Each structure stands twice: as C-alpha cells, then as structure tokens.
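As you look at this complex, bear in mind that one protein chain is not there, while each of the others sits in place.
The block that comes next holds chain A.
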C-alpha cells in the first residue's frame, strides 16, 4: 500500500517534472481553498460548520488528485471520505443538536502552549519530509503508457493492489471488518435480545394489560360529569371502587381523595344516597376527559361479566 501511495503522491512530476499552465492554475485556486477549509475547520465555533470546512478541504484535495493524473484516487477520495466518512460525522453532529457550540474555557492548563509547540514541530517534520521527497525521489511509472498492459493508471493500480500486494490488502480489510464487528458487539453487549412484540400482541396488551382499566369507554346514553381517569369511581356504598384506582397514574392516590369522600358522605347523609357527581377528583381541569360512569359500572358488574 505504501508503494501505491508513494506512486500516487509523486504524480505531479509527470512529463519531466514541468507543471502545465492548467495544472498550476488549478493548484493556485485549489490550494488556498483547501488551506482556508483547514483553517475554517479549526476556528469554526459550530461543530457542523467545522465539518463543512473539512468537506471543502477534502473536495479540493480530490480535485487536485484528479488534476495530477490520479483520477481514481481523486474520486475515491470524494466517495469514501466526503461521501461516507464525513457524512457519518455530520450525521452524528446533527444528532447532538445545532446549538451545541465549543466552549471557550480552557480546561487543561498550558494546553495551548503545548499544542502550539507540537503543531509547529509536526509542521516542520511534514515540510522536511515533502522537501526531501521532491528533491531525492524520482517519479516512476506515471502517464497513460504505464502498467503491464500499458492501459493507464487505474489498471496499474488494480494490478498493484490485487496482484502484487493482495495479502496485505486482504489483511487490512479483515482488520477493518473485525473492528467494525467488534464495535457492534460492544454496543449491543449486555442488552439481552428483546423479542419485539407483534402488532396483535400490542393491541391485546393495551386492551387487557395494565391499561385496560380505564380509557374513554363510556357507552351511548351514559350521563357522566367527569370522564377523567384521575376521578375514581364510587361503589354503591359510597366508597371508592379499588378497580378504578390506577397503579400508574400518580394523581389518583387514595389518600388525596379521603377528604373529598368524607365531604361527599357528610353532605348526603346516608351512605346509600351518595352522589357520585359530587366527587371532584384531583383536578377540576380533568373533568370531562373520561367516564366516571364507567368506573362505577365496572365496580358492581365485575362478577356478572
């Protein structure tokens, strides 16, 4: 692989090392654009803007590769890096939310100084390496007449990867696959595989499960002043029907209604003549959302059904 990279990196030296006019025009346009993209990526406050600047750099690099007679590398750069990898980045960044910006507060002490020193060092190394390459290494086998069948760069690249360096190439891909599968295994480790309920199971659950006790089910001809699930039903003796109390909804705790019930009972005298409508439930705004009648009928006709 390294040979292939070196081969492609040396591409501008085609034809005796002279740059054509078109090539230099392209370079002087795309170079600054790529550089601006890099700077923009570093200095943009918004994460998605950073990603977009990086996309611009990658696109300019891709076009530069194409200009330097490496069209395959150029388009692969665009498809793989811009199309797939950066798209995944943007995908994740969008999930974070569009207002998530970088914090300006420095967390690590002396981090900027260290970063500056190391950055300058890295830059020096890169410049030295490139300078060395330009002066000492001669370009080999570029141009359309290169390759075993003399059919150009793409074919030569294919031959290199799939014939001369097949084993390293396959090993690399095996490594990548292993990494991807490993990441997925880690993601799902510890989560037992839940069986997804079918549509029918979900309907039965809704109608028969813990939610079955309430809902707007007042039939035709029912007169009800409170339809709220927060209003419990009264049994004929004036006590609250236990079946009408929800285990899930917090607003209907039994204790909160004690005063209410006592109030009703004291108002209407004998227990037999309790007016169910006098019970106000937790909140007046809930009145009219469900059927009290339902709760009442459920209490007394449970056995009959």
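A few remarks follow.
One rule holds in what follows: contacts are C-beta pairs under 8 Å (C-beta built on N, C-alpha and C of every residue); 3 or more make two chains touch, one makes a residue touch a chain; residues count from 1.
Rule of thumb we're sticking to: contacts and distances are computed from a predicted model.
When the listed names "Tripartite tricarboxylate transporter TctB family protein", "glutamate synthase (NADPH)", "NADH-quinone oxidoreductase subunit H" or "PA14 domain-containing protein" are checked against UniProt, the chain not shown comes out as "NADH-quinone oxidoreductase subunit H". Although one chain is not drawn, the whole complex shows that of A:35, A:94 or A:197 it is A:94 that touches it. Contact with the omitted chain, checked across A:68, A:82 or A:231, is made by A:82.
For chain A, the residues in touch with the chain missing from this view are 46, 48-49, 52, 55, 59, 71-72, 75-76, 78-79, 82-84, 87-88, 90-91, 94-95, 98, 151-154, 200, 203-204, 207-208, 217, 219.
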